[in-house]
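Accompanying notes for the structure given below.
Only one protein chain is missing from this complex, and each of the others stays in its spot.
When the chains are written out, they are named A, B and C in that same order, and each has its own residue count from 1.
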Amino acid sequence: MAGVFAYAPAIAALPFVSFVVALLAGKYMPKKGALAGIIATAGSLGLSIAVLVTVFLGETYNETLYTFVGGDVPFELTFGLLLDPLSAAMLVIVSLIAFLVHVFSLGYMNDEGETGLPRYYASLGLFTASMLAFVFSDNLLMAFMFFELVGLCSYLLIGFWFRRAGPPSAAKKAFLVTRFGDYFFLVGVVGVLTTFGTAQFAGENGFPALAETVLNPETTADAVNTFGFEPATWFAILGLLVLGGVMGKSAQFPFHTWLPDAMEGPTPVSALIHAATMVAAGVFLVARMYGFYALLPTVLAVIAFVGGFTALFAATMGVVKNEIKQVLAYSTISQYGYIMLALGTGGYVAAFFHLTTHAVFKALLFLGAGSVIIAMHHNENMWDMGGLKDHMRVTYLAFLSGSLALAGIFPFSGFWSKDEVLYEALVHGLGGSPLLLGAYAMGLAAVFLTGFYTIRMVLLTFHGEARSDTAEDPHGVRWNVKFPLAVLGILAAVIGFLNPLPIKKLTGLEVDFLHQFLDSGPEALLTSSHHYSGLTHDYAGYSVGTIGGGEIVTLLAGAGASLGLALLGAGLAFALYRGAEPTRHTEKLGGLQTLLMHNYYQDEYQVWLAEGLTLRLSGAADTFDQGVIDGVVNGVSSVSLFSGDRLRRLQTGIVTNYAALIVLSLLVLLGVFAALGGWF
Amino acid sequence: MEHVSNWLLLAPAGAFVVSAMLLFVIDSFDPESKHDTLLAAVTTAGAAVAMVISAALLLSGTADSGVELFGGQLVVDGMSLVFTFIFGSVTALVGLASADYIEDLPHKAEYYLLILLAATGMSLMASANSLAVVFVALELASLPSYALVAYLKTNRGSVEAALKYFLVGALSSSILAYGISLIYAATGSLLLPDVAAAAGEASELYTGVFGIGILMVLGGFAFKTASVPFHFWAPEAYEGAPAPVSAFLSSASKAAGFVVAFRVFVVAFPIDSVAGSVDWVLAFQVLAVLTMTLGNFAAATQENVKRMLAYSSIGHAGYVLIALAALTGLGDQGLVLGSGMLHLLVYGFMNTGAFLFVALAEYWNVGRTFRDYNGLGKEAPVACVAMTVFMFSLAGLPVGGGFLSKYFLIVGSVGAGVWWLGAVLAVNSALSLFYYSRVVKAMWIDEPDEPREIERYPTALYVAIVAAAVVTVALLPGILVFDSAAFDAAAALL
Amino acid sequence: MLIEALIALCLLGAAVVFVAPNRFAHKLAVGFSLPPLAISLYMYLAFDGSGNALLGGDIAYETFAQWLQLGSYTVNYHMGLDGISLPLVVLSTILTTLAILSAWTPIDERQSQFYGLMLFLEASLIGVFGALDFLLWFVFWEAVLIPMYFLIGVWGGPRRKYAAIKFFVYTNIASLVMFIGYFALVFGLGDSVSSTGLPEIAQALRAGQLGSLGIIGPDMLALAAFVAMFLGFAVKVPVVPFHTWLPDAHVEAPTPASVMLAGVLLKMGTYALLRFNFTMLPGQAEILAIPIAVIAVISIIYGAMLALAQSDLKRIVAYSSVSSMGYVILGLIAYTVYGVGGATFQMVAHGLISGLLFMTVGVIYNTTHTRMVGDMAGMAEKMPVTAGVFVAGAFAYMGLPLMAGFAAELFIFLGAFESTVLPYAPLFTAVAMFGIVIVAGYLLWAMQRSLFGPFRLETDYEIGPAALHDVVPLVTLVLLIILLGSAPMVFFESIQDATLDIVATLGGGI
Partner (left out) sequence: MVLGAVPAEYYLVLSAAVFCVGIFGILTRENALIFLMSVELMLNAANINLIAFAFYWGNLTGQVFGLFVMALAAAEVAIGIGIILVLYRNFDSVDVTEATTLKW
């Protein structure tokens, strides 16, 4: 089975081919490139599963395939594949979602008579290809490069409807904000390369391993170039720099502002961006180089707090939104906050677990929302909906499954993963890193809000009476919409059983499959989860603490708290929005609502930074440039010409003046040289 | 020394004299000659012969060590041959071009005659080895020039120009004569080597007299080379004179002034001996800076093309003055002196060509200002390409030999440790690019104010212009023909 | 003799095209530009030199003949290529051919003169990159100004005369300053050199044979010469604050001339900086490392800020060139293989990318007759391929991975970050890198306003998709950019090889 690794590059290459095909020949193809994309992503999915199986059977792969730059250079820049449990699992998730999104697009785009489809499918193909390549990158540089390509594709797709004013602006914002983060990332990449001479993720020669040897007081390793800093300080700086890219892509506070705007793109694209590609790329990167972050307690704390804060912060905004996709957007930000929280608190497995479940249920919710939007003739306002559940059965059921998962209601997938995230935060907070408890508290508070806004969304959309004409007679959807919804709906319900930690703890059954899987793989790669927990323990001082009587009590208390809060939120929403004609309760919030609707004025200050400050500054620079610098240049020219004009007035035209000037200058000359030569 | 073959060395000057005499003869037999072409042909041929002989003598190395004639009154060496070559080429071009320019004017024979006599005077200047010969030759070159400027005697500009030229010239030659007399007073000799021999003593004993003499002689030469402050005649004379005469004066006459200055100052006033009396290198440095700057700055704002060329000619005099101003005794002195000669050589072609283009424009009556030249490129592309070559070469762009020779001067000044002279040249050169390119802009870029029709394309004038352009371009790589000769000549002189 | 063949073919083409009738000029020019392109590609493929031509490495395609005797110095006709100059020669031939192709639509009068000048320009550029003797090099260096002056002045926009003369005089005076600086070095070397050849001078300088000139001692002389040459080249590059001729020249120049100007002419400045200042006087570069890095960083950030303030598409690209050239300076002062090699790579990469953007703007201008961002919107609807290429070019400019610009900038950042010559190298690098954010800002903003949104055009012109002959050069450039970006070793191998000797003495981490 190891032979499958030889074909692994095709996982990314296939969608790339579909990109080329759709770009060049999409116009002439029956479904304008959709088929090429579907076939390619299906191929990728198949290969990814094969790789997953192979990895599951204990084979891994970490090879350099292409030398980007070699020769007489201090360090080579290469491309290669790292196929270990983490990337193999992620490949399956990405290709699965991509495949379903392609299928769904048939219904959402083709059936709706959109133009520019070849461009759409080409971008989608490239998007998938870039993300897949990013996932199996074996070094930070390659990861960065595909990370950027992911950014490009999201730009293209968010701005797909370029004829309107909104999408291009949203696309620009998405790219710019993430670019701002990527700036730090790139500095980090350059720093890592110049510090360690390598950017490999895995193995003894990977930079996390090198960093560990440097930091390890017991080894006397060759010192790396830390540019005059203490190694620990310098590594923390590098870690934070790379984290900049993560926060940008994963829409963490304060870089989250691009994501709600990105809803301007077609809904399937939103599904792809939020569930499996762009936003996921950020947190995946942290997981990918967790061996490095695990060495840096400060950075871990930053990650945890950013995550916890973002989770809570985004959830508050989700509460008041009126458009279905807006609610989902803020929920995405919030959920990625949880993943960051997990990573920051040492919950490597929990993070990936939540990444997986979130990928499924968020893709489901977006596709479901897409289905609703088709039905509503592209009206996204929930206050114009209502009562849709009777018209669209499949969509409703699937959407409900996703919503319950999002809200973290037992036994849907979100419950298991979110619970594990919070559990990790709690035990490590208790175990000697009390700071983490603050992050935990924020995460916990967000659970309540999540429950509330999710159920509010479901009720407003599907329940009650139809509040508009379109809602009374919605547009039907076809199999190509229903099929992905069905697949994902089932997955959203059951995928939590990949790693039901409470069951394991309570019953002692070895049902934590994901944990076992991520813990497998050869030691030499240094990417197993127990290696990471060893590192967090040794270098970040993370250890497990409990309340009351031990692990089980802690677990149950934590799970109970989160489930209880989720139910409380859900129940509150149910109580408020249950009726046939729900009222706009959020208006009662008054000033708070205004604040929330304006997203805490985050956009305003960022727009001010971009337009008010930077543009004004550049205007001033331009004035300075034209006035002073170019003014000097033109001034020199004017002065020269003016003095030339004065100088030629010497030539008066009167010959006696000439004679006088000649005699005078001769006399001056004589006088000067007489003085110099000492004639007298 | 008095060997027959040595007389051959005077053949270039002889060629001028003989053709002048021939013109006399022709004119006496046929006073109102209808044979315009014959007169022009004789002039051109005579000058061409002079040019070819000088080149042959120069490149064959016959006179490398310098041959003295007439008891040392004349000397023929590399430098004199370089300059007779310049005079020959300029005279040939001017003679050729004049065939068309003066075709409707009377007194053609006199016109050519005066040109040839002036050329004769110049070639004597190149060989003058005594202050007496210097003065006589200089007057021989100057007097016909005054008359030539006044050639358009019903044209107020021409007459006024001649008057000013003459008056300033007369004043300057008086100053020169007085300077020579003072030098004679201090050294007791007029032969340059003898003056040099006595210079050390003279500058100790008769410091003041000798010093004043040197500076006055310098003034006389400054007049001939159109250097500040004796330049006042130049803009007017060049503007008012018939354009071929302006070409002749600004190229050949200026070169003649320089060859005399080179020889007299280098040979007769060795800087080591006379420095106690007057540091003429310093004087030339001052003059060079003033001349370059004044010439170029005044040229920058002219509206009249011919007057712009006149001022630019002053600017170029300033460049060449660096050849004397950089004789600081540091580094390779032959380099900078030779560069001066090379620049004058190239200048002979490019500047003559430029004035001849102005002659062509006058011939067409298109007007005198830049504005009048607008759009000429469409109607007379060949001549305008040639003019573009002249302008850019004068400005020091690599379309012609002017590029290399100008940069050689900078090289020389840097090598002599007076890099700041090079820097001043640089600033001026950049400014010159501005005003030279105005001509180019007018010809190629600007649209004419009103439609104009050019009816005739004068052959001889065209041939002269194109020949000048071809040689200018060819001198870019082809300066190798003359470079070692010039540098050797300079080295021999030093 | 191949370099001579290149130059001779270009000059022959220039002469023939110049006198040909206007209606044949374009095809003739394309025809004449192809053999040099083919030859240069062949030269590139057959290239087997190694080392730096100035520092004793193998010189490929060398021609040597004595030319002039300048006092006691010989001036030789010495041509030859190494790993640094060869890619630039290839860049010149490629861009010339494409620029000539792209001139079909915009150049509608005096075609024969236009194409003649373009070919003359190509000849001069090849000469600049091929010459190994100073005076010979200088001839070509200055010769470049002439065709460019006419290209801007005759076929340019409304303020073309001002722009042309500004370009002309500004860069000319810079050359003069540099010239004095160089010859101060030559004379400072005294008897240890006997020619003005670049290799001889470079090796003598590196061997520490510089003496004093007049009253100026060796150290002062070297420093002064370094500054003079740096100032001279700085105008050409251009770096802030000597950059103001550039936007004017770019805006007024016709598209093909802009392509050549941004694509190749600016590289002359950085090429010369590399060949002269940084190869010959490493010690002085080290002394001046901080000021130079400050200038580089200011160019990058300030240039980008200026680009942000513009609303003329060409002006945006023009100012962004200032910014991009700042990266080159930063790479050079790093004195590392990645830094210097990356700087050279950036010359090629930026040549292609800025050429692409100028061409694209030109194609838009051909149909809309305006370049003002505010005058148009939603162009992507009417000109989809052109808009697509614009997007590709813009992202290439922003340093999108797998495109040439990213590779170049990455090399520079890597090289600069690890520099041991430049104090506080990581800090300088990090600040400079912020340019990648601003560049994204102004290009995305410009695209949003002009390409996207509801269609609107302020000028009265019928617009439709660009013609095939306009699109072909664009697509070719995009493909080249992607090729170089995904396989940088195509050029970087030879560049790096020629760079090693330059950085070796300072030991700035090889």
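Everything that follows uses one rule, which is that a residue touches a chain if its C-beta (ideal position, glycine included) is under 8 Å from a C-beta of that chain, and two chains touch if they have at least 3 such contacts.
All values derive from a computational prediction rather than experimental measurement.
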item: Visible contact partners (per top-of-document touch definition) of the missing chain; value: A, B
item: Touching residue (missing chain; options B:D27, B:E239 or B:D488); value: B:E239
item: Sole contact to the chain not displayed, among B:F16, B:Y112, B:Y146 or B:F210; value: B:Y146
item: Contact partner of the left-out chain, one of B:I180, B:V305 or B:L425; value: B:I180
item: Contact footprint on chain B, counting only the chain that is left out; value: 131-132, 135-136, 139, 143, 146-147, 150, 153-157, 159-164, 166-167, 170-171, 173-175, 177-178, 180-182, 184-185, 188-190, 209, 235-236, 239-240
item: Touching residues (missing chain, whole complex) on chain A; value: 648-649, 651-656, 659-660, 663
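Rule of thumb we're sticking to: only the chains that are shown with their structure count from here on.
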item: B-C compared against A-B, more contacting pairs; value: B-C
item: Between chain B and chain C, centroid-to-centroid distance (C-alpha), Å; value: 41
item: Residue numbers of chain A (touch at least two other chains); value: 637
item: Multi-partner residues of chain C (each touching 2 or more other chains); value: 169
item: Residues on chain A engaged by chain C in the complex (per definition of touch); value: 67-74, 77, 141, 144-146, 148-149, 152, 155-156, 159, 162-165, 167-169, 171-172, 175-176, 179-180, 183, 186-187, 190-191, 193-194, 225, 227, 610, 614-615, 617-619, 621-622, 625, 629-630, 633, 637
item: Residue ranges of chain B in contact with chain A within the complex; value: 163-164, 167-168, 171-172, 175, 207-208, 211-212, 215-216, 219, 228-230, 232-233, 235-236, 276-279, 282-283, 286, 294, 296-302, 311, 431, 434
item: Chain A residues touching chain B - in the complex, by the definition given at the top; value: 637, 640-641, 643-645, 647-648, 650-651, 653, 655, 658-659, 661-662, 665-666, 669-670, 673-674, 676-680
